[in-house]
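One structure is given below, encoded as structure tokens.
Apart from one protein chain that is not included, each protein chain of the complex appears where it belongs.
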Amino acid sequence: MHYIEDTEFIRGKVPMTKSEIRILTLTKAQIGEKDFVADIGAGTGSISIEAARIASKGYVFAVEKNPAAVKLITQNAEKFEVGNIVIINAEAPSCLKQISRIDVAIVGGSGGKIFEILDALDAKLKIGGRIVLNFITIQSLANCLEWLKYHDNYSYENIQVQITRFETVGAYDMPKSNNPVHIVTAKKINQKRCANIIRLGMRS
Amino acid sequence: MHYIEDTEFIRGKVPMTKSEIRILTLTKAQIGEKDFVADIGAGTGSISIEAARIASKGYVFAVEKNPAAVKLITQNAEKFEVGNIVIINAEAPSCLKQISRIDVAIVGGSGGKIFEILDALDAKLKIGGRIVLNFITIQSLANCLEWLKYHDNYSYENIQVQITRFETVGAYDMPKSNNPVHIVTAKKINQKRCANIIRLGMRS
Amino acid sequence: MHYIEDTEFIRGKVPMTKSEIRILTLTKAQIGEKDFVADIGAGTGSISIEAARIASKGYVFAVEKNPAAVKLITQNAEKFEVGNIVIINAEAPSCLKQISRIDVAIVGGSGGKIFEILDALDAKLKIGGRIVLNFITIQSLANCLEWLKYHDNYSYENIQVQITRFETVGAYDMPKSNNPVHIVTAKKINQKRCANIIRLGMRS
Partner (left out) sequence: MHYIEDTEFIRGKVPMTKSEIRILTLTKAQIGEKDFVADIGAGTGSISIEAARIASKGYVFAVEKNPAAVKLITQNAEKFEVGNIVIINAEAPSCLKQISRIDVAIVGGSGGKIFEILDALDAKLKIGGRIVLNFITIQSLANCLEWLKYHDNYSYENIQVQITRFETVGAYDMPKSNNPVHIVTAKKINQKRCANIIRLGMRS
């Protein structure tokens, strides 16, 4: 259960999921050795690289629109000698069409298109497959929960995680809080879809 | 129950207790109109000024060693037209001798001398009086709790408060967490002291 | 700044806002001596009674649908000898019509009708008036924030408060966390309304 520390990744100015959130997200994703994993909003690639090490006989599709971030993913993939990452320098969800199959999806960022991304992932996701999402804003979280309420072929768990790191300053341990993150873990239990009519209730 | 917003105080670089912590601290202090209040580690004077408005017929003794902070307390006292604050530009606890009587004490900072400060306050505090303390570090909090365990003539409450402010960024509300603060409220229920021998167990 | 402790209120099985949340809610409401205050979802009346003590020359309209809770409000009003509470045993928002004017509104519970309640309060609220809302669920909070985004004649603050109380067990202080509560403070800065068309985007 060895993992890569935050400081080991090449970062630049691109925001990165902190280690505790990364670990919980990857663990809840229950990635298998031969899985096809989609990492939406891959950022520095910290999740993609850990996922690729777990899915050693599968593939990770790292979707990231920001070219600066794409460069970091490439550099980190090289640094950690991971060969099974396919970088897709485009914006979700349109680019998801080119992925043949998805066993597990991890959504780090949705760029305000959470409904469209969930629809596109749902179209590719196998039964028993998981989507694990990280949310910072109330609005994106609420939209995801609304999507899940209308798609009762998914069971889900929703937790808020607040990590405070205590830094040693002389004889004292001083707290420094990270911002709270919601981790939503959705599992596809069958193929049944909800009627489109219901979608009228949703916010776009 | 009107209160002063953080932004209304003159601040400079001196750290200031955030409004929610200030409000809870002042409320738990149960300050009376004629009370003598000691504010240890007064900083910008935000607590002292609110306390002085409540103890309108009493006095607030603002103890602060940092001259830059003392200047801010003076400026804020002028800005909010509070005349019943006595500024003591010295370090606690030695300077507490000059205070004749204490009905309520608020400790924002202890400078690593929490045992000595509590001893000095205890010597002046009336029965039924309160000491409300804010702690950021585990060590200072633990020392305070240890002092209280050995001084069973005090009853106390200990809460941790974590405030996360959501800032509007376009269509989204983004979280920004303050660091957690412990608010300890101790009430002196009688005069009985503990034996000095017990103090040997304490850390200095 | 004296306040009533949780234990002093007559409670029964009706849920009650915990003291720290009650204090912060009341403080952010900035209630004036002559204000007309609406307390929606009054529960045990803990907020109504504190509000009535502040608005000593005004009135508090305690709106509560649950008869068992109404009985508690009456008993608590008697216990704390508060005479300026008008209990409205009905469900918001329909019953709000009978209130002539609202200077401050506090919403403890919205029963899934947050849009309708905000619309009804907005119709009565003076310019410069405040609505302070407590939320536990993501959905009600998100709906409130959406209403506020569409009503840019309100400025607002949104904080999440997490209180952990440490209980003494022998030589130890053991934590017991309350569930996190969001406190949204909205201030009406002018009378301008948003176009109804925009409302179509909303969830009902």
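Per-chain residue numbering starts at 1, and chain names A, B and C are given in the order in which the chains are listed.
Criterion: a contact is a pair of C-beta atoms (placed from the backbone, for glycine too) under 8 Å apart; a residue touches a chain by one contact, two chains touch by 3 or more.
Note that the coordinates shown come from a computational prediction; the quantities given were computed from them, not determined experimentally.
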Option from A:Ala68, A:Ile127 or A:Ile159 whose C-beta touches the chain left out: A:Ile159
Residue among A:Ile10, A:Ile23, A:Ala90 or A:Ile136 touching the omitted chain: A:Ile23
From C:Asn66, C:Asn153 or C:Asn178, residue that would touch the chain that is not displayed: C:Asn178
Touch list for subunit B against the chain that is not drawn: 138-139, 141-142, 145-146, 158, 160, 162, 180, 201-204
In subunit A, positions touching the absent partner: 1-3, 20, 23-24, 26-27, 29-31, 54, 145, 149, 157-166, 171, 173, 175
For subunit C, residues in touch with the removed chain: 112, 136-140, 162, 164, 166, 171-180
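Just so it is clear, only the chains that are shown with their structure count from here on.
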Chain closest to the assembly centre - both centres taken as Cα means: C
Averaged-CA centre spacing for the pair subunit C and subunit B, given as whole angstrom: 29
Computed distance of Cα centres, subunit C from subunit A, in Å: 37
Euclidean distance of C-alpha centroids - subunit A vs subunit B, Å: 44
Residues within subunit C bordering two or more other chains: 145, 158, 160, 162
